[in-house]
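Take a look at the structure below.
Missing here: one protein chain of the complex. Every other protein chain is in place.
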Amino acid sequence: MSSLGVDNSSPTLLDVCNLSVKFGGLRAVNNVSFTLARGQISAIIGPNGAGKTTLINLLSGELTPDSGEVCHKGDVITGLPAHSIAARGIGRSYQIINIFPEFSCFRNCWLAARGRYGSGMEFFCPANHDEKSNIAAAESLEIVGLLDKAYLPASHLSYGEQRQLEISMLLALKPEVLLLDEPLAGLGMRESSDVLRLIKNLARDHAILLIEHDVEAVFAIANELTVMVNGEVLETGPPDRIKESGAVRHAYLGNGI
Amino acid sequence: MIVLPPRPILIALALMVVAFALIPMTGDKYWIKLITRMFALGIFAMSLDFLVGYTGLVSFGHAAFFGIAGYTLHLISPENQAPNLAWVLPVSVFASAIMALLIGALSVRTHGIYFIMVTLAFAQMLFFLFHDSNIAGGSDGAFIYNKPVFTILNWTVFDLGNRYALYFLSLLSMMTLYLLLTVVLASPFGAVIQGIKVNEHRMRALGYNTYYYKLISFVIAGAIGGYAGFLFACIDGFVSPELLGWRESGLALVMVILGGVGTLFGPVLGAITLLGAEEIFRDRSLVGPLANYWQVLMGVFVIIVVLFLRGGLGGQLLQFVRRKKEQGL
Partner (left out) sequence: MDWLSLIIQILNGIQYGLLLFLIASGLTIVFGIMGIINLAHGSFYMIGAYLAFTLSQLTGGLFTAIALGIPLTLAFGFLLERFVIRQLYHRDHLQQVLLTFGLILIFNELQQILWGGEPKSVPVPEILQGAVALSDTLSYPIYRLFLSGVCLAMAATMYVVIRYTRIGMQIRASSSNQNMLNALGVNVRLINSLVFACGVALAGVAGILAAPVETVYPGMGEQILIVSFVVVVIGGIGSIRGAFFGALLIGVTDVLGQVFLPSAASIVIYGVMAFVLLIRPSGLFGRSE
């Protein structure tokens, strides 16, 4: 595994600089810096409680950092509310399924697409006349293979399918930056490899930040690995180097596997 | 897609409207007034359902907007001349909308139980504002002597002093507003507020500034609630602080839950049923001496509805129709 597939000339989409947040006395994320470019899959690994999900929450605007800076294409976006960050094309998926269970799969994705293409401030024109969002929703469902279930309520889907719907909503939002919080959690072998293939395909024109516990999978698709422990970055580098790094093995792989 | 209730219910509702259209032929003053009230409160309950059942905002202060429009009508009407409906109605509704914007801007920042308490508190503030001051008669309330007249260029189209005109205007308004809300709910805006009700957090992560959507929904509901209050003030020819009181807000919520949260047509049935129940409980020939304590009966009725009538009348109807359909297939 190397970073051969990465187009190094591509612009940096996300530039994270010394990000920190404290919960009471706990330093949940401490002085974390990294960059994320188009075509790159950057994975964060680390034991539970390392601050990985907190980091994503900071990037997506659901939490506000105490210090540090997040730049998107050169604009500082630190402290912007979640909806503004999403509207800039930074989308995220959730570790715990976070969908609209009562709505059809299509409606789930339609809301995502509409959020990106237009506002909801239209009062008299029927929602289903919005062709652009309809097409984007259908496309995103097709990518994850849920098109034939488009009109089923999301709550009728299996767990694995709901995870796929989660990703499909993210795609309908058409983000440039994808923040994926354990997209493989709870998936079977085959579903996992489907999702991994999907992520790899997406990496061609997106910047992807991936949090994942499945270390095998991460080594297989990431071009950059960051190891986090107790809110701090222990080491960053290409997978080969991380694999050989004794310190990382000691801190994480050593007692984990 | 515009979602109307299933055909059997639609037919039943249409028949009900036809029956309502025929009732004035009996000429019974009492019944006509009672049913006109049902229409006004039906609109009021519908507007609250838009908030509670479709946006997920449980407001316990909705009567504020109901009362504000009535008071506005009283305050802007000239003393000894009937005002023209063409301008007093929009102005009254606008006053309610502005009040909803002010109260909403603060309340919509809060969630769940806070929202309930905050809306109740602000509505109560307005109640005291009218109750403790000498605006419009203070705690005694004030009469609306001249009911609005709808005139275009000196031609009087109808006069709300005429009980038939008021009856049909209310019935027509109720139907029109029902359709209007149905259209709004089918629009992108409607899709977004319903998304907010189900999962607000996710809507924000999809790029929607949910605050503004909730606020606009609050203002729409407030304006329509004001429309209902305007009609109500015309029916009674009287406004008092009680119109804005927490009791009125509570009863509106009872109408919504009795009729079925999130069904839009249900709350209208809820309003009709609740007013009907009140008539029965106060009727000495039906409940005997208990009529003196009709509030206790009302309280028990409310508790039974909340505990046992799952989904309300509208929900029960929808379920019934669905079951019949499954059996038929």
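Per-chain residue numbering starts at 1, and chain names A and B are given in the order in which the chains are listed.
We adopt the following convention: a contact is a pair of C-beta atoms (placed from the backbone, for glycine too) under 8 Å apart; a residue touches a chain by one contact, two chains touch by 3 or more.
Since the model is a prediction, treat every value here as computed from it, not as a measurement.
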Among the chains you can see, which ones touch the chain that has been omitted? B
Check each of B:Ile23, B:Met117, B:Ala142 or B:Val287 against the chain that is not shown and name the one that touches it. B:Met117
Among the options B:Leu13, B:Met99 or B:Leu253, which residue touches the chain absent from this view? B:Leu253
Can you say which of B:Val58, B:Leu181 or B:Leu215 touches the chain missing from this structure? B:Val58
Of B:Ile11, B:Val157, B:Leu179 or B:Val296, which one is in contact with the hidden chain? B:Val296
Mind listing the subunit B residues that contact the chain we can't see here? 52, 58, 60, 106-107, 109-114, 116-118, 120-122, 124-125, 128-129, 131-133, 246, 250, 253-254, 257, 261, 293, 295-296, 298-303, 305-307
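Here, only the chains that are shown with their structure count from here on.
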Chain centres from averaged Cα atoms put subunit A and subunit B apart, in whole Å, by 44
Touching residues (chain side subunit B, partner subunit A) in the complex: 1-2, 183-184, 186-195, 198-199, 201-210, 212-213, 216
Spell out the part of subunit A that touches subunit B in their complex, as residue ranges. 60, 62, 81-84, 86-87, 91-92, 98-103, 107, 110-112, 114-116, 118-128, 130, 169, 173
